[in-house]
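What follows is one structure encoded as structure tokens, with my remarks underneath.
Removed: one protein chain of the complex. Kept in place: all other protein chains.
Going in written order, the chains are labelled A and B, and every chain counts its residues from 1.
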Amino acid sequence: MTRTKEITMTPETARPFIDIHVPVAAALAAGKPVVALESTIITHGMPYPDNSAMAANVEKIITDEGAVPATIAVVNGRIKIGLSDGERESLAMTGGAMKLSRADMAYAVAEGRTGGTTVAATMIAAHLVGIKVFATGGIGGVHKGAEKSFDISADLDELARTPVIVVSAGAKAILDIEKTLEVLETRGVPVVAYGSDIVPAFWSRKSPYAAPLRLDAAEKIARLYQTRAALGLDGGLLVANPVPESDEIPTERMAGYIKAAQKAAEAQNISGKAVTPFLLAKILELTNGASLKTNIALVENNARLAAKIAISLSR
Amino acid sequence: MTRTKEITMTPETARPFIDIHVPVAAALAAGKPVVALESTIITHGMPYPDNSAMAANVEKIITDEGAVPATIAVVNGRIKIGLSDGERESLAMTGGAMKLSRADMAYAVAEGRTGGTTVAATMIAAHLVGIKVFATGGIGGVHKGAEKSFDISADLDELARTPVIVVSAGAKAILDIEKTLEVLETRGVPVVAYGSDIVPAFWSRKSPYAAPLRLDAAEKIARLYQTRAALGLDGGLLVANPVPESDEIPTERMAGYIKAAQKAAEAQNISGKAVTPFLLAKILELTNGASLKTNIALVENNARLAAKIAISLSR
Partner (left out) sequence: MTRTKEITMTPETARPFIDIHVPVAAALAAGKPVVALESTIITHGMPYPDNSAMAANVEKIITDEGAVPATIAVVNGRIKIGLSDGERESLAMTGGAMKLSRADMAYAVAEGRTGGTTVAATMIAAHLVGIKVFATGGIGGVHKGAEKSFDISADLDELARTPVIVVSAGAKAILDIEKTLEVLETRGVPVVAYGSDIVPAFWSRKSPYAAPLRLDAAEKIARLYQTRAALGLDGGLLVANPVPESDEIPTERMAGYIKAAQKAAEAQNISGKAVTPFLLAKILELTNGASLKTNIALVENNARLAAKIAISLSR
């Protein structure tokens, strides 16, 4: 197919705020494959030193596949595109980091703060430097009870506007997956299940919901992205990649854990921003740590697929 | 008023994916009036050969008014802007066509699939080649029960972003018209009732809702569009054109049919994507076919008004 021109370039005004790690800058300049990684999984997702080990390992997987990893974060007001081993280790040990999304990313920059970047903020930063592929665990979405709380992640609007391929295991399964799919459809975001007719549910390979679209090869995902860009269609592309069978916790079993965790949250009157961390911690406890093992496995699995897509795009 | 420059031109990267039918290309090059038509009404709206006859007739109406019709579809991965008689007939006979919106249009192109274009996808394709006016039956909108299901058509977001005039008979009356109007207001979309102080309700000339805006002449609608473009305001313009009196099914009578159809859907446990086709089929049965006759009449009525607006814009 016709190669599309670069759809982004760092605006000159943005450059003074951005530090691109040398191997990433070299790869971008040479048109070699780069995969962005988020950092809230480091700052807010796991305790030290698990977070540090996981982050280093995911970078290694991307390198082994033949692409260059670029973990994104804001450190002391600098937008970091790729971290050195020391910087990554240091971020993993930072207490009190912000959790940055579109609304507060510039605030962290202007005020010299440090923060992990969510899916939305990582997409923004990746796009600023021309990285087209990003691997994460699960995206944010419509929270359960959003019909009353209006609590909907900014990740969905970001997917509708910023042209980055987000490789995930779907929306985190403590969210309302059905409503998340509805909002993505309303906003015009392609949701591609990789090798499956069913949308995966983070820890589980299956959800009750049919995949809006299905593709079975990294090259096909790359081509879909290029076709969208060529047609001038804004926005990203959500890849929902089921966790490997050997690592999954089946849907029915997870449903029980999720329900039990929600019951506990209600009993203890947990509300607002505290709900998600509470649920994840409770599920970790209920599964005797298996949920974390699955979480790590799915991130690694997504990193592998993201590298393949990035390589395909760079050809 | 000052003539605004063309607000769109096909991006060079998009051209390899698009086939413009010769008479449409000639009209666009000469600045002559063109009216886009959607194709889900052909692939999903009516059985063969009714769909084919209707589509041919609507094209004839536009031609007779002095404009050039451009039925839009995706055929074997090609974005078709205007179909030959043979292509239209062939599309009308195609089984298993996709129903394409913003989220999956590029997928159909990249994968070589065939699909009817919804309001959203038709707007995108029309805008890609610089067509400013599009005639349809009724737009998608907020589904009844969306406060629980979050089921909202991508047509509304498209109206907020893509500068095309959509001439309709309002939102399909099985939808929640009141909530649809609220979302359009929130998104900043002008809703202009043509010659009426009341928003029409597809099969009926009236709904319980006051028209946000009213204009009584095609020239005025053209001027509103040009003024919005001149001011740099993004997005489309929804014209709500009441079906002719001789063809309408009055609001009160329709309300009964719609309620009965919904009751039947509940009794038979119809849900999700299956609801709309079920309701339309049930209403066809309850009205002894009158709902289809009205549907055809309103599309023709919209085609006539759209042609007049396109002629006005081309002056």
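Criterion: a residue touches a chain if its C-beta (ideal position, glycine included) is under 8 Å from a C-beta of that chain, and two chains touch if they have at least 3 such contacts.
Since we're looking at a predicted model, the values are computed, not measured.
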Using the touch definition from the top, which of A:E38, A:E59 or A:D104 touches the missing chain? A:D104
Pick from B:I79, B:V109, B:L128 or B:V183: which residue touches the chain that isn't shown? B:V183
Which residue of A:E147, A:E178, A:E219 or A:D247 touches the chain not shown here: A:E147
Please identify which residue in B:I61, B:M105, B:I124 or B:V142 touches the non-displayed chain. B:V142
Write the list of subunit A residues that the hidden chain touches. 11, 13-14, 16-17, 79, 101-107, 109-111, 120, 124, 128, 147-154, 156-158
Tell me which stretches of subunit B touch the chain missing from the display. 1-2, 4-5, 142, 146-147, 160, 178-179, 182-192, 212-213, 220, 223-224, 226-233
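Just so it is clear, only the chains that are shown with their structure count from here on.
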Mind checking the centre-to-centre distance between subunit A and subunit B? Centres are C-alpha means, answer in whole Å. 36
